[in-house]
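Notes to accompany the following structure.
For this view, one protein chain was removed and the others were kept in their places.
Labels run A, B and C following the written order; every chain starts at residue 1.
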Amino acid sequence: MVSDETHNKTAKSIKDSLDWIKKGIPQLTGVVEAFAELLVAKSIAKSQISTPGFSNVEIDLVRFSQGVPVLDDRKIEVDRDSFRTVALLLIPAIKKGFPKIDVDLNRLESFVATDETAMEQLQPALESGSATILGDMAVKLGISPEILQFVCSELAKPFAEKVEEAIAPMIEGLNWLKGYCPVCGAWPTVSVLKGNEGRRFLNCSVCGHEWNYMRTQCPFCENSDTTKQEIIFSEDRKFEYAELCHSCKKYIVGLDTRNLISPPHPSTAPIGLIYLDVLAQERGFTPGATVSMFRDLTF
Amino acid sequence: MSEGYSILVDTSKCTACRGCQISCKQWNGLPGTHTKNEGTHENPLDLSADTWKIVRFSEGPSKDGNPFWHFFSEQCRHCLSPGCMAEAENGEIIQDENTGAVIYTPKTKDLNYKATRDGCPYDIPRQDPKTKQLFKCTMCFDRITNNMIPACVKSCPTGAMVFGERPKVLEMAKARVEELSRKFPKAKAINPEDVRVIYIVNDDPQKYWKLAAGK
Amino acid sequence: MTNHWIDLKNSDCILVMGSNAAANHPISMKWVQKAKDKGATLISVDPRFTQTSAKADIYAPLRSGTDIPFLGGMIKYILDNTKYFKEYIVDYTNASFIVGPKYDFKDGLFSGYDPKTRTYDKSFWAFEKDPDGKVKRDNTLQDPRCVFQLLKEHYSRYTPETVSSISGTPVEDLLKVYEAYASTGSREKAGAVMYAMGWTQHTVGVQNIRSMCIIQLLLGNMGIPGGGVNALRGESNVQGSTDAGLLFHILPGYLAYPRANLANLETYLKAITPTTKDPMSANWPQNLPKYFVSLMKSFWGDKATKENQFGYEWLPKLDVGQNCSWLNLFNAMYDGKIKGFFAWGQNPACSGANANKVRQGLTKLDWMVNLNIFDNETGSFWKGPGMDPKNIKTEVFMLPVAASVEKEGSITNSGRWAQWRYKAVDPPGMAKPDGDIMVELFDKIRGLYKKGGKFPEPILNLKWDYVNQNGQFDSHKVAKEVNGYFLKDITLKDPTGKDVSFKKGDLVPAFGFLQADGTTSSGDWIYCQSYNAQGNNMALRKKDDPTNLGLYPQWSWAWPVNRRIIYNRAAVDLNGQPWNPKKPVIKWVQGQEVDGKKQPGKWVGDIPDGPWPPMSEAGGKYPFIMKPDGLGAIFGPGLADGPFPEHYEPLECPVPKNTLSSQFVNPTITIFSGSMDKHLTCDPRFPFVGTTYRVTEHWQTGIMTRWQPWLVEAEPQMFVEMSNELAKLRGIKNGEKVKVSSVRGEVGAVAIVTTRFKPFKIGDLTVHQVGMPWCFGWMVPKDGGESANLLTPNVGDPNTTIPESKAFMVNVTRIEGGK
Partner (left out) sequence: MTISRREFLLISGAVGAGLALSKLGIDTGPVKAYADELKKVDKVKSAMRTTTICPYCAVGCGLICSADLKAGKILNIEGDPDHPINEGSLCAKGAGLFQTTANNPNRLQKVLYRAPHSDKWQEKSWEWAITEIAKRVKSTRDKNFIEKNSKGEPVNRVEAIAHIGSAALDNEELWPLQAMMRALGLVYIEHQARI
């Protein structure tokens, strides 16, 4: 269990980062405030999970070096109690940030709180990824499918982060040359430049793992022809940018932290860069991560 | 940010590439001054209104028969109790509460230059002969208040300079001195309690620069 | 470099000698530091205590020009103390070869010397051969005429005391260096040497390096990770420009330049193609005819046919013995024999030894074309000091060119990695990429010759189609031509013996497929594979490192055939197993048995020096495949000045005689005798040794850095570094303006009085040495001072004609009131 002091520190770091975003771009205040509580709650959620989430993970170095993520065909175990704890921690936090959908959220919250088998009931809808099954479940609960999907995807992440925490030390120092996550295989949401030399790190959209990746290569299609890459940025905030790939038409937002005294907490970075999502999407590019909350900003 | 910031300058890692000296000029828009070689690779020879940071070179014989050759990247120490402020009774010099940076305002043109300079144990302040205004390192105040590290720290290729919250920097300094003392018994941090720009040396400070540890 | 930059991390002992890597190749120290972090010893040997010395574990001073005694003493130490790697020298070097009866060495001279021509008849140094033509060997190394015993005898004179009395290095410092470096003679240890112009710029330059090669062979350090002989090249693409044959004596790929006595293709090919009678020797140069004919096909395209000897007669021929190298070039210019001159991205008015002679030479030209990104002392020589424009007839065309980020193409680093650079922006103003200027100029010249002129065939027949649809220079087209094409449909065998078919117009996969019958082209055989069906391999940016030795085989491309450590067959034993199993650069893996049939084995790791199995197996070959004998040359009978390195004093030196023999200076050097070719030795007017070097802030003559105000502010002016003792002797105070003069010229400089220089004790003499940078020039900054090359002598090494800029005699005097 993580100490309260650590919690408070993380919470403060997230709040400081969000304040810094608001100060820099007041126009983002609405979005920042929507996510503030959720981000803090999520930072705690991982420590509320009692089971490790996986068993007997051994790294197959040969497969790994060929680009197979650690969790490729392994199961993540989610226990009922932890699921309920996490859900009852996150849903109220979402309510605070998203007051306009609180009716739906209340229904979902009470479903999780009262129905012992809530987790199992939600599972098929989400596992298949099928819009029909998801829609049926949403109808059953009387809430909008988009909201159900949003909440469930947020509920899943702490479990992935928990697994990441255990696997990350096992792959430390191993060479990983892919644009998807070496732990879970998901795509990154944000690219961060760090250290004096400005090495680039990608941040996994699902488990939060961070790995080094070539600066001048597209994570999504591995195109390294720089004439087919473009960087867009605002002259006022040169340390924030979107990297567009003309080869696969995907983009990733990025943050150069080398100049920064206290770089924003990684979980807040995508929020502060949302204006770049707008600019990139307007030009017809889509975010490489399938898990982005900011996929459809232009309509 | 009650304790403000500090800069650690680990001279054991410095190779005198002068990247810090050049980036200071670049960021602050200071001109490359006309210099001459005066019998040393150190150049410009001294701080001035146009040069707020210089790498001092010093050398001499050492006990093992080989010469020593030390490099000392000098700048304002941003003292916790700045001696230069004794003269500044009308806000000519400001000590920023949040960062701890000691800032010379344009009003310094009204100060007694000699007294201000004499008040500094490290002999840092310099006057623009034309405008009479005093100048020195600002700790990159315009950068650090925008969450950016100082230009010199950013430029250092060997990681000899670190910027951060003062307690963390003090901790780092302590650890590094411990590490160095295993090989260099004279290793120490210079006046860490009094200044914000803390130098680590592994020989007598005076062997680096006559005022390395102050007057 | 036989190895490469990152490989320095694999070393156990690094000797930096004739180089100041920390100042001049700063990033190399990153890898030196990594080796040190793992316990490696860093040794710096230099006349001056440098930035590299400051980081070294052992520092030893030596007087400029005494590297051979220093290293000869190390050879003796290794032999006397049995520090050599016996298996390695028996199996992989010519230590066991029996030298013929005509070889002899007496009082500084090898047999076969002709004092009239100042040359050796090298046939006196030939090995003894069996009746079947194979070299006689004694693998016990006991025969008194075997290389090993002759080596022992030759260096028996190089005792620590004798060496110290020549080089001025204290005996205890010598022994410290010898002991540390000789410890790498065990099979698990690797020693590397890093050298630069501190070794080459001497009248014994090549033999300085030969001395180290002998040491590396004795210790078994060639071919292994963390070993090798590593030249730290000074310019970003000086490796590539040498590979491309921008030198009078070689064509691209180091093919010997044709001489007039080789009247036709057949005689030329015969002359350049070595033979061997030893079946174990791969003798790779036996393939040179394929490379030459393919080169001719790249030169002349379809116009090169078997009938016209593939255009051999269109190549200009040198006379036998004709030397057109740098010093001779400027000698001819000074003599008024050269009328037109291209100075393409070079500033000889500051970089040439005896630069006053160079500058006078420029006044005798009819015309000069100078291409550069900045104005420089060469293009503007006519307004330089001592010049009166009214009296100078030379027309000058100064053409502005693109900088490195304003065009696309590749450059080759010291580790032989050809790395692709992309264009970021257009050049400013009227500046143009050099490639476009070449195309336009040659098109224009060709246009004139279409209307007639002397011997127009080569001009009209040169293949010259290196532009894209927009008429702009296309570096990809050249890169493909340099790699080479198949010129007709053809079926060939691959290295495993399988048939492979190619179509006319296909790019050649690698130089193993090149042909001598005109069916392939290749502009530079060593670059064949750089741009093939897989694409532009020089642009590769994949970071796999399967051996974990830092080879990065998919990052850019290294010649030859992407081999990252050359001579790597010497890194394994006769069975193909690495000497040091912890650092396996290559390794032979036995084939598995499939259906009762044993499959062939294979090499893993780096690209081995040729596909053959290890020596213990049928078809195995010796490791040094570029040598006709296949073995590392401890005895080197091919050089102009002897098969073993021998100490001779620099042409200008501070001592009255050579302690080791009565042969004072290198007996084979060419000494110019014109009015501006002065040399003096032991002359009381010039009592101090002078040397030159660079500073971190400036690069070469300073043309790219002296126009940058912040770099100039940090290192603004010409200086001369000297010891406290010398300063006292001359009454010079630190920071005073002094005059440094040699018999050829003088420069003003600021005295830097330093403990980093110390006087040398040479026998009874105290010898002072001073050092100056050669990065300044009169043009900019205004009071920056002049080039140290006004002082340096225009005398060269007999093999390379590289001038002796690192050891010459000067005087230093105070300028009264000169502050």
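Definition applied: a contact is a pair of C-beta atoms (placed from the backbone, for glycine too) under 8 Å apart; a residue touches a chain by one contact, two chains touch by 3 or more.
All values reported here derive from a predicted model rather than from experimental measurement.
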Query = The chain left out touches which of the shown chains?
reply = A, B, C
Key: Touch criterion as defined above, residue of C:256, C:280 or C:399 at the omitted chain   = C:399
Task = With the full complex in mind, choose from C:432, C:647 or C:679 the residue touching the hidden chain.
result = C:432
Residue in contact with the excluded chain [from C:79, C:280, C:462 or C:626] = C:462
Query = For the chain left off this view, which of C:424, C:500 or C:765 is in contact with it?
reply = C:424
Query = At which residues does subunit B meet the chain that is not included here?
reply = 17-19, 22, 155, 157
Request  = Extract the touching residues of subunit A with respect to the undisplayed chain.
outcome  = 25, 27-31, 34, 69, 71-78, 80, 98-101, 119-120, 123, 126-129, 131, 134, 144, 146-147, 149-150, 152-153, 156-157, 160, 184-186, 195-200, 205-206, 214-216, 226-227, 229-236, 274-275, 278-279, 282, 290-299
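The working rule: only the chains that are shown with their structure count from here on.
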Ask   = A-B or B-C: which has the larger count of contacting C-beta pairs?
value = B-C
Key: subunit A-subunit C separation of Cα centroids, rounded to whole Å   = 54
Ask   = For subunit B and subunit C, what's the span in angstrom between their mean Cα positions?
value = 43
Key: Two or more partner chains touched - positions in subunit B   = none
Request  = Give the residues of subunit C that touch two or more other chains, as numbers and ranges in rising order.
outcome  = none
Partner subunit C, residues of subunit B touching it in the complex = 15-18, 21-22, 25-26, 31-41, 43-44, 59-61, 66-67, 69
Remark   = Residue set of subunit A touching subunit C in the complex reads 175, 177, 214, 216-217, 224, 226-227
Query = Which positions of subunit A touch subunit B when the two form their complex?
reply = 20, 196, 258-262
